[in-house]
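Got a structure for you, questions after.
All protein chains but one are shown at their positions in the complex.
Which chain is which? They are A and B, in the order written, and residues in each are numbered from 1.
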Amino acid sequence: MGRRGFLAAGAGAFLCTIGSERVLLARPGDAAKADAAAARVERPAFAAQRRGGGPQPSTPGADPVDALRFEQPAPRPGGQVREHWIEAVRQRWDIVPSRPRRDLWHGRAIPGPTAFDAFVYRRATAGFASPVRSGAMPGPILECEVGDVLKVHVRNSLPEKSGQAITMHPHGVRYNPEYDGVYLGDFTRAGGFIAPGEEFTYLWEATPDSVGVWPYHDHGPNHTLNTMRGLFGAIVVRAKGAPSPAREYVLVLHSLLPPITGLRRAYQCINGHAYAGNTPTLRAGVGDDVAIHVIGMDNNFHDFHIHGHRWKKDGAGIFTDNPTLGPNETITARFTEDNPGRWLYHCHVFAHQDGGMTGMYLVDP
Amino acid sequence: MGRRGFLAAGAGAFLCTIGSERVLLARPGDAAKADAAAARVERPAFAAQRRGGGPQPSTPGADPVDALRFEQPAPRPGGQVREHWIEAVRQRWDIVPSRPRRDLWHGRAIPGPTAFDAFVYRRATAGFASPVRSGAMPGPILECEVGDVLKVHVRNSLPEKSGQAITMHPHGVRYNPEYDGVYLGDFTRAGGFIAPGEEFTYLWEATPDSVGVWPYHDHGPNHTLNTMRGLFGAIVVRAKGAPSPAREYVLVLHSLLPPITGLRRAYQCINGHAYAGNTPTLRAGVGDDVAIHVIGMDNNFHDFHIHGHRWKKDGAGIFTDNPTLGPNETITARFTEDNPGRWLYHCHVFAHQDGGMTGMYLVDP
Partner (left out) sequence: MGRRGFLAAGAGAFLCTIGSERVLLARPGDAAKADAAAARVERPAFAAQRRGGGPQPSTPGADPVDALRFEQPAPRPGGQVREHWIEAVRQRWDIVPSRPRRDLWHGRAIPGPTAFDAFVYRRATAGFASPVRSGAMPGPILECEVGDVLKVHVRNSLPEKSGQAITMHPHGVRYNPEYDGVYLGDFTRAGGFIAPGEEFTYLWEATPDSVGVWPYHDHGPNHTLNTMRGLFGAIVVRAKGAPSPAREYVLVLHSLLPPITGLRRAYQCINGHAYAGNTPTLRAGVGDDVAIHVIGMDNNFHDFHIHGHRWKKDGAGIFTDNPTLGPNETITARFTEDNPGRWLYHCHVFAHQDGGMTGMYLVDP
């Protein structure tokens, strides 16, 4: 395996199952093949015909549970409905947006180009009247408390030419199968196939065992590619009446790969960006209650180190400064800030760290 | 690296140390080379000559601990001996047994062939009079309570032509070195080399720190290949008098690779099968105490997500719906069922999920 081969391997080839097809994403341009396959996935009969119902009893594997109907979730006493309008959009995205492109850690110039057509979730005003701001990685952070219901209106605003169904699948919150947001072929429920131009409203409950920070992401027919190109976000659930931390950050660790971006190399990213000065520069002050939530969002495992800081692993027990996390798993670094200065944070997998998965944390005295 | 190369890499080449040889398993057919190497491993002098003794003092590295002899484990007061007869057999195994071969999630047809000659543990009646049922991945689940002794008679019933010694090495339970079930070259104890046609009886104690669910697997001279081709199972140890969960499942996450199977592609498996409708379809009802134990059994790390459910990580502390696990590590999802419907469960490493490591969980109202 020569250098060319190594770089190709570093490109992160992977196989996707998309409806009835199996697509290899190995080279720049392959994303178009996956998108074409996704566009060929037919709307599940159920989703089109019987919102709230299940597959025909004659469907192979069909079961009485597929015919179940569910009550609409409602807030618990004292809880509220938290309403969001979110669109899935295609949006130009620069992995290394600083100009000149630069790694603030080493002072190294980063060669371009570094932009590609991402798919992201973008917040809109009520009724999708207008975008609130640009989409981002992660998408809108959905905050709530135990007892609340998240009412999330999701619109598929992908352009016709990349037309494919998407969804929004949440972790951590409670939902019935209608609101699972997963394409399941013949067993797809209403929220599992939002075609271009369509909308769907999810109702998710924050239960006592939902306390924590969780990812959400596309789980439609093309979910692997779409998630790996940016269609993900986060949910924050607090105990009833629990105060917000003074400083709270969500960092998503993931890779942006050539078969997806069409770029020449893989970037090891935090929130869609690579290299310090492009990734989030966090900030806090001495005395602040700080919470940094870190979520994995690719095929790799990571760990997460903040220089100059330690915290209790999983909020209890032993101390750590570098816990492991897997894809769609969350770890939280929570501590009372006591150490001013400029600090590096990074994934401690050396290959990820050197590929861009680093950032700066500035603490005021 | 072209597509051919990618597929080859996805084939999961790996090196094995087998006695005095080092064998590369990279291509279909290489398993035969490893088997031939394993067949050339000589019976350790000790195992043949002095059951219960150690290597000669003149053996390089020999130590007084190698000459130790051990008392036979016996149940604690109130405990019992739980006796099992288990054979290691070669058995035809279909990774995608549904007909037509199908992924119930996406409704995709899976091309064949998908069968190969696995090595599995198979339960027999007392005295190995007859097989109780076919062997499986995992092999027989060995249940017991703290204070019990597992008495496991293991017979090597592999065919002569694939003749090689095997063992059964348990995790979690207590055993003295005679019952470790590990080939250790010159230091091999009696339970560490069961040649074809031979039997060995292991005695394992369930101690208070054995509570949990644990893998067992071959740990003879060819253990890496044999484990990766199916020679593994599970042990369930409960606290004394603890009730069984209403619904309890053991899921083993592993890959079946071309150098092992002779098939053209790698399959990402749960309990030896790939793709929903082939992997276990789990079932429970609202109100049930449910325990799903998940064990890693290959070279990869995994995490494990169940749609619509959350539980306490490691049985305490924070909530999770997607914890990480390593090779031969166990995580348990335990919760009181409250969410009826059809749910997907899967490893959340996208490449594993898309390669077949998914299944369905049906909850009755």
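Keep in mind that, in the parts below, a contact is a pair of C-beta atoms (placed from the backbone, for glycine too) under 8 Å apart; a residue touches a chain by one contact, two chains touch by 3 or more.
None of the values given here were measured: they were computed from a predicted structure.
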{"item": "Positions on subunit A where the hidden chain makes contact", "value": "1-3, 5-6, 9-10, 102-109, 277, 301-303, 305, 307-308, 310-314, 316-324, 339-344, 348-351, 353-355, 362-365"}
{"item": "Where the unshown chain meets subunit B, residue by residue", "value": "1, 5, 8-9, 13-22, 24, 26, 60-61, 63-66, 68, 70, 169, 171-172, 174-177, 180, 182-187, 207, 209-212, 214, 221, 224, 227-228, 298-299, 301, 314-317, 324-329, 332"}
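Basically, only the chains that are shown with their structure count from here on.
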{"item": "Rotational angle, Cα trace of subunit A fitted to subunit B, multiple of 5°", "value": "120"}
{"item": "Whole-Å gap separating subunit A and subunit B, where each centre is the average of the chain's CA atoms", "value": "33"}
